[in-house]
Structure formats: structure tokens, C-alpha cells
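Here's the structure, in C-alpha cells; my notes come after.
The other protein chains are all here in position, but one chain of the complex has been omitted.
As written, the chains take the letters A, B and C, and residue 1 is the first residue of each chain.
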Amino acid sequence: MLDRRCEDMAQALDGVQDGACIAISGFGESGRPNMLIKALLDRGTRDITLISNNAGEGHMGLASLLLAGRVRRLICSFPRGAMQGEIERLVRAGVLELEVTPQGTLAERLRAGGAGIPAFFTPTGFGTLIAQGKETREFDGRGYVMERALTADFALVKAHRADRWGNLTYLNLARNFCPLVAAAGRRTIVEADEIVPLGAIPPEQVITPGIYTDVLMQSQPVPDAAWPTPEKAA
Amino acid sequence: MLDRRCEDMAQALDGVQDGACIAISGFGESGRPNMLIKALLDRGTRDITLISNNAGEGHMGLASLLLAGRVRRLICSFPRGAMQGEIERLVRAGVLELEVTPQGTLAERLRAGGAGIPAFFTPTGFGTLIAQGKETREFDGRGYVMERALTADFALVKAHRADRWGNLTYLNLARNFCPLVAAAGRRTIVEADEIVPLGAIPPEQVITPGIYTDVLMQSQPVPDAAWPTPEKAA
Amino acid sequence: MSRLGRSAIAARLARDIPEGWHVNLGIGIPELVADHIGAREVVFHSENGILGMGPAAAEGEEDWTLINAGKKPITALKGASFFNHAESFAIVRGGHLDLCVLGAYQVAANGDIANWSRDADDILPAIGGAMDLAAGAQRIWVLMSHTEKSGAPRILERCAYPLTGAGVVSRIYTDLAVIEIGPQGPLVTDMVATESPESLQEKTGAQLRFAPKVATLEDIADR
Partner (left out) sequence: MSRLGRSAIAARLARDIPEGWHVNLGIGIPELVADHIGAREVVFHSENGILGMGPAAAEGEEDWTLINAGKKPITALKGASFFNHAESFAIVRGGHLDLCVLGAYQVAANGDIANWSRDADDILPAIGGAMDLAAGAQRIWVLMSHTEKSGAPRILERCAYPLTGAGVVSRIYTDLAVIEIGPQGPLVTDMVATESPESLQEKTGAQLRFAPKVATLEDIADR
């Protein structure tokens, strides 16, 4: 039987080591796998290269990894938010390195990584600071920047419904980066609101085919109090 | 009111001129817009550059355009089928020029065209005849071929359900090239089995967002007898 | 009528959006444009994965899986569609949006726009989706105040701040004027009654040309 379900978090995160490159789904808090993020925080993994559109907000969820100094390098499009003073402090202290990429380019780089495309050309950022140090090229009279694909050792994804083959659906706009991150991860770990019987998701409605899911866990909410307070985190 | 519906075929095909580049959806006969193909045939348009995965089968549907000598250039992955003797005759006679590209590369080139990516690198075909005359390049020790995007002046697409904004769904594997062709066409003309009220397609289940649809028509089956017989066609 | 308020600029811009367009409104002031579309069916895109975005969610009815690019809770209209971020930016970059309305710090006479940072050495460069929108939409219209609070011009021969996109802006709507950016540079088509060509030029850091008939820019805000 092909069964991606897993009930043991240590087993789910098996192999996640210091220095790992980890892509995390979500836009704002929508589509964010907070249970898995909390487990990653508890695991104590350090020197993470984190791929995520945002840096998180406040001290909970995604931000907790940054505030605890676990992230060595952040690849994102928007590193600002409620705790941007802290992020700025980490960058100035040399604890955190930032690679900021336009949001559409970030999405396309992840899509390319999952799709076996090592590099592509995009008009985004041509003639701006983003193009500095990158190969540029003209096609049919217009300038483009060459961008490289992104893949990750691990992908952490939040889904709405899932079956044991790992087929996934997402609620509303919680879809955002989820299918891209799922495909770009060499090992993709999913937490789903609801695990349904095989066949319960009609084939036309599957958003992420099961082939991308390596581990599937039942999502559990993380109580606010479970996250380190800003003082503890710092 | 935003309403893509159209009942007049002449209006739907307005602007389709000799020499146009036309992309047509479908894999085999699945997802093939036969009503629109028949109208294009009746219109008498010549010197078409046709983008389609297959060349068609027999003398009906897609193949009728080729057999009638309307296609100057065919960009496809698989030009063989029941009428391949005829296709071969057209190629030998210099009537038809072929550009054969791997199927996944064809799909990705159309996807790139719709997505504003002018070129990308793919491992497909590296070290084969397909790479001849194309730029190749190594990334991380592996060889890749640079492929250019495909766009079309017109896209003809077969959908299952559609609403007046042009949102589309497809039945089963009739999806195939449809969303790619729809996005790669500067003017996208759709025939749908069923036109439903706005809101009848849940937002999560829309496969092609309406932004890609320019004209929407109610699909009507084309009787076999309506197609030119092979003798007439030749 | 002297300077227009933000809502009035948004209303003036909204008047130029025809029914049936697919439009992305940048985060912040451009979002006000949606309030002035009236009965026209315009399909709004938000880059986090929706076409057919409706008004803000009513208080108490927020669904945090349904937010806009500014992370505020929204609603979805009948006819809406959802898609992932790569598909969303394929729409943007592929030139499928008829229009994107952006705010800006500065716009140059050649259509360059600077709207993401006032500092090229910004330690937290926050680009988001602005560069993709600037590069991708068929038209970029900028909605901004004509000058800095200090009076310093924001329409310049060259942007001093780091660019979001090069040569992409086709129209600027300010509190003082509506300006087309064409191959020959900025052309004023509308201007508030209290400005003269000379006074407007004084507030502008790029050489202006004026249309044969400059329309009077008035507050047409419908609310």
C-alpha cells in the first residue's frame, strides 16, 4: 500500500540537519505550516537556508525561526513585517543573510526547480538593482534577466485536504506558494487539515498530485503560548 | 457587463488572416475544438503556422487543414497518424514545413509564451539532433538546451464548461494542452460544451481563468459528412 | 479647487478604466480605485492568486485564507478564480493584465518608476510583487502626489531612488495633473484650475509639454 501518512514527528523530520535548505509555503499566515515550523524550531536545527516569500509577523510561526537565530540565509521577496526591527538587527549582526528576489521571480524560480528547468529569462527587474551581477540578454528587442531555479532539501507545506497517496487541495488563496514549494522540495512534508479516504478528492480537483508528497501529517493548531516569547527568542 | 459570449462565427474569427499563427488545443481528438477548426477551414485561411501537438488523424478535424494545404508550417511533437502518407507527400512537395519538438518542450514553450518567459533551458534533447543549431549550456555539471517561447496570434480551444467571463473547465484528460494554448494566444477563441451562469464554477475549480478567453462560443458537434472527403481535400 | 485628495485622484483614474478590463491595484493608495468603479464590471487581480477580487470582508466575516496582496481580508465575486503564485505571476508577466495601478516615490520622463525603496543600500529591501507588475502589465498608471511634502518634485528627468521598472509607466495621476508619458516625454492632459503651465512646471523636475486642450482636473469622487 502506498501510504504517505505519518504520526511521528521525529520520523517526519528525519534527516533534517543543520545547514539544510528548507522551503516553507504560505503568503502572510495563509498556507503556513505552523505545526511543522514549531517542530522544526523544537528540533533545534540551525544554519537553515530558508525559502519563504515573507519573513513572518510578530514572534510566532515563521518569524520564530528567524528570531531564534536558526536561519543563516533567507531567500524571500518581502523581509518586512511587525518584527522588522529584529530582522534588521540580525542582518546587521551578520547572523542573517538576505537574498531578496521579486515575488513573481521567486514563484517562477521555485516552479522551475520543481519542473527540471535550471534557468529562465524574465523581464522582471531588468534595468534595476535586481539585475546587477546577473546575466542579461535581449530577445526580440526587449531586455531580460536570467534567473536560476530554486530547489530545497525539504519543503514544509500546509494543505487543506489530503489522501494517503499525498494528493492535496488548498482552501481559497491558501494555495499561494504551496504547490510550488511542494514540487521544489526533494523531501516534501505536508500537514493537512483533513485526511480523507483515497478517491474522496475528484481527480480534476487535485491541486498538488501525490507524487510530490513524501510525508503527510494531520495538522494540529499550535497554541499561541507554545511559541517562545520575544524575550526568550532573542 | 463583461461578456465573452459570441454567437456569430464570422465575428469570432474576425482578424484571422492568411499567414496567421494559430495554436490549437488537444491531444489526439481529446480537447480538440472541431467546430472552430471547421469554421477556419470554411473561411479559407491559408499559409497558417499551426501549433498543435499532433497532426490529426484521418481526414476530419485538425487533419483537414493540413490535407487542404492550408498549413504552411506545423510546429508539433508527433506528425504521424492515419494520414501520414499525405503529410509526407505535402512535406516532400514543399507545401508543408515541419518543426518537430519534444512534447514536453512544446508544452513548456507554450507555457513560457503565456507566462512572459522568452526562453528557458531544458535537459530534454541535450546530446540529440534536437539540440542541433540551438544554444546549449552546462548548469551544475549537466547539459541543457535553450528553447524559445511560443505564442500565437490566435488560439482555438475546446472547453467543457465556461461562464461569460471566460472561466473554463475541462473534462478528464481533455485538459491536456488547452490551458497552455489559451494563455499563449493573443486572441483566444473557445468553444465550450456548456455555458453556465457566472458563479456556477467554484473559484477553486476554474482551470483556465477568464482573463485568457477573448471569445466564447457554444460548441456544436460537426457531422462527419461535413468534412471534405480525402479526394476533395487533396 | 486646488490639490485633489487621494480619493479624488483615485476617482479620476477610475473614470479611465473601461468595463471588462482586468486590473491589478497596487498595495496602498491604488486600492482606493476600486471604490470608484461604480457599476462597471472590472475584474480585479491580486497577485496572491485571485481574479475577481471583491470588496474587503465585513468585520466579523474575515477568512484568513482569503486575503489580498496587502494581507487584508477580502471577498471573492461570482466569476472569481483562484490559482497559485506561479500562475498568478504568469498572468502578470505574460502581459495579460490590461492595467496595473502603482503608487510611486518617483517617476521619470522616460517612464522609469521607483516605488520600492528610498535607499539603494536598504538593509531590508522589500520588493514584493512590484517589479513583476511593473514589467508585466500592458499599462502602468501611477497614482501619487505631485511633490514630496517638502515641495521637492517627484516627476523627474531621472529617478534618484532605485528603480522598480525601466520605461514602463504610461500615465501619471497626481493631485495636480494627469500626465501621459509618451515617446516625447511627459504630456499634461489634465490640470487643476489653480495651476498654470508655469506653476506646474515649477513643481515638476522634468520638462513638461501640454496638450492643445488641457482639461480641468476636478474632484469627481462619487463618495
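Following the convention adopted for this analysis, contacts are C-beta pairs under 8 Å (C-beta built on N, C-alpha and C of every residue); 3 or more make two chains touch, one makes a residue touch a chain.
Given the structure is predicted, the values throughout are model-derived calculations rather than measurements.
Across the entire complex, contacts from the unshown chain go to A, B. Of the candidate positions B:Thr45, B:Ser64 or B:Thr105, contact with the unshown chain belongs to B:Thr105.
The omitted chain makes contact with just one of the residues B:Thr122, B:Thr151 or B:Thr188: B:Thr122. Against the chain not displayed here, subunit A makes contact via residues 1-2, 111, 113-117, 163-165, 167, 183, 198-199, 201, 203-204, 206, 209-212. Mapped onto subunit B, contacts with the missing chain fall at residues 27-31, 53, 77-80, 84, 87-88, 91-92, 98, 100-108, 110-111, 122-130, 143, 171-180, 207.
The rule we apply is simple: only the chains that are shown with their structure count from here on.
Relative to the C-alpha centre of subunit C, the farthest chain centre belongs to B.
Ranked by C-beta contact pairs, the top pair of chains is A-C. Distance between subunit A and subunit B, defined via averaged C-alpha coordinates, is recorded as 35 Å.
In terms of their C-alpha centroids, the spacing between subunit A and subunit C amounts to 30 Å. Counting only residues that touch two or more partner chains, subunit A has 108, 122-123, 172, 175, 207. Residue numbers of subunit C whose C-beta contacts span two or more other chains: 50, 76, 82-83, 86, 89, 92-93, 135-136.
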